[in-house]
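Entry: chain A
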Amino acid sequence: MSEILKMVRFDIGNVSTLTLPYVAGFIVLSAVLAVFGIPLCMLCLIAPLCLFAPADLMSKPTLKRIYGVLPVSRTAALTASFAEMGVSLFIGEVLSLLMYLVCSVTTLYRLLPEYIRDISRSLVDPQYNNAGFSAADYSVLMVEVFALLCLLTAYLKMMTEIHGADTSVRYMISALSALAAAAAAVIILSKRGIITSVKSLLIPDSSGGKWLLCIAVNIISAAVFLLSHRYTLAKTSDYEL
Partner candidate 1 sequence: MENILEITGLSKSYEGFSLRDVTFSLPKGYIMGFVGQNGSGKTTTIRSILNMANIDSGRISIFGLDSIKDTIAIKERLGIVFDSLYFADHLNVKQIEKQLRPFYKKWNSEEFSRRIKSFELPENKRVGTFSKGMKMKLMVAAALSHDAELIILDEPTSGLDPVARDELLDILAEYIEDENRGVLFSTHITADVERIADYVTILHAGRVWFTGTKDELIENYSIIKGSESELSPELKGKLIGFHSYRNGFDALISAKDISGIPRSVETEKASIDEILVYIAKEDKNERNTENGTL
Partner candidate 2 sequence: MINIVIKNRSDVPIYEQIEEQIRSQILTGRAEENEQLPSIRQLARDLKISVITTTRVYNDLAEDGFIISVAGKGYFVAPKNNELLRERMLYEMEAAIDKVVENGRNAGLSDEEIISFVRKFMEE
């Protein structure tokens, strides 16, 4: 455990100068705007993850040698990496939901100029948007986006570790294409009337249903991370530095 923590601190040390000011700044900005009813905080889902983004992009072979130099096991480095991503995504989820909550209950939106107010309210108040999404609905959506991010991140990390960093772009493109294809399918099917309501597809009506979905999604996301970590460990145990 302490080995993993050491590696996490090490990774943080590597990237914090590059990303921390921007990530922290963005979160603070989102919090401030949330007080005024502007839901920029929705993007905070991904903010903490961006803290570690360069760490993964920095996997040049010459830098990877540090794992051969330092007295740590290679599995610790890998586990730390997965943990960083999982935990930062989770923190992003919690942060953005909390800020969104503030955003949805604040009355300060009245101070906003009209066009900003309209856009902001449409993301919070069912009376302002066509689909009739309530704040609760949007929250469920955010949790689902969080799950998607977890899936994508775990998948990309796994592929990068197993097949090398140069191929990561290829996997990213294939993942995004799959997503786009799925979205296109949903749109076509709903236009054809086969899917009557996109909303009911994604968001349970009852409040209990919504909570259940959120909890289930979180558990599944954690499982995805754990499984992809396990799988990656098994596949790369023989790899050389």
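The definition used in the following text is that a residue touches a chain if its C-beta (ideal position, glycine included) is under 8 Å from a C-beta of that chain, and two chains touch if they have at least 3 such contacts; residues count from 1.
How these were chosen: all candidates are chains of the complex that A comes from, given by their letters.
The structure presented is a predicted model; accordingly, all values stated were derived computationally and were not measured.
Undergrad: Okay, in this complex, which of 1 or 2 is up against chain A?
TA: Contact with chain A is made by candidate 1.
Undergrad: Would you tell me which residues of chain A are touching candidate 1 in their complex?
TA: 6, 9-10, 13-14, 17-18, 58, 62-63, 65-66, 68-73, 238, 240-241
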